[in-house]
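Selected chains only, in their assembly positions.
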């Protein structure tokens, strides 16, 4: 099994959920409101403005599905800020 | 002119404005007063309920004004005019960058609830009356500019990027059922139907401490603005300057139109404020979603760190002075 971890702009969350649910992942977990630094500089999350807020999305699934997810999400990262990391896991339950 | 200075001074004597300045300074010197995000959100909800409810209650007393239809019309005219002016200006300033032009236009064509509320409290303080239905205009003016700006971009756009198309439906839905619109109209309606009995029940919470809540909120707004002003360099001098001129020009347009159709002093001032104010909640989220290639640092910094403070401190007394000259 593979674990895909995605850091994503909060404005894009709904969009991304729709995409991965359509693909049919068996599940995902969202860690809300993370901060950080990347190519676009430091994230500046301001209490009133949603733009600049990030979430961490964790998807564990078989390699096939995860590859599918990666292909479908890649285009988003052209316009939006964020990163994706892939690693190996064993799903127990 | 003398009076203008006086009004400006009277505004600087307002605790709410001074706490805004305090927040701004605290942020610049990196002092760590952290108002938690959840608090900022609930204060904002509180202010909207309060302003909506009070407006509705007052309408139930004063009755619907004849000016209502005219005002509604003026609201749309202001939305279209200011959005277009800003779009064209930025389009030329940034060398045909229609994406950022659209993004910024969406913000300036839309409105800022807190700027409006601060203006209302300014008028209350100096005892100037305004038509209560204006709160409805605030709600009405939030979305059109965003839609107009997106249409303008669509018109200039040849490449037709994918993202834009997929999200346009969501944008429209948001524009209509946006939380703040529902909250403002809902509270307006409830204030209208529940009358004095209802008012007496909830005014100790939603009306009496209103000014203090606004003060606390502006402390945080000052800190947000101070944090964002650090990105001024990335915005550049050109955009920095127009971020001061836009509110002045738009404010004048608002005041002229409102006084042209004969609205009273307070209402005219508030139309000036609505025209001059720029959105920093609804517009950024919508624009980031619909126009991802536009640069968020531009529109957020301009709207939040330059135009908002300008309006709060100098703009409101300016639009008021202008309005009183035209009465």
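Per-chain residue numbering starts at 1, and chain names A and B are given in the order in which the chains are listed.
Just so it is clear, a contact is a pair of C-beta atoms (placed from the backbone, for glycine too) under 8 Å apart; a residue touches a chain by one contact, two chains touch by 3 or more.
Quantities reported herein were computed from a predicted structural model and do not represent experimental measurements.
Expressed with the labels used for the displayed chains, the entire complex holds A x3, B x3.
Quick note on the criterion: only the chains that are shown with their structure count from here on.
Separation between the centroids of subunit A and subunit B, computed from CA atoms only, is 33 Å. For subunit A in complex with subunit B, the touching residues are 9, 11-12, 14-15, 44, 46-52, 75-76, 79-80. On subunit B, the positions that touch subunit A within their shared complex are 35-37, 40-41, 44, 161-163, 166-167, 170, 220-221, 224, 227-228, 231, 280-281, 284-285, 288-289, 292-293, 296, 300, 304.
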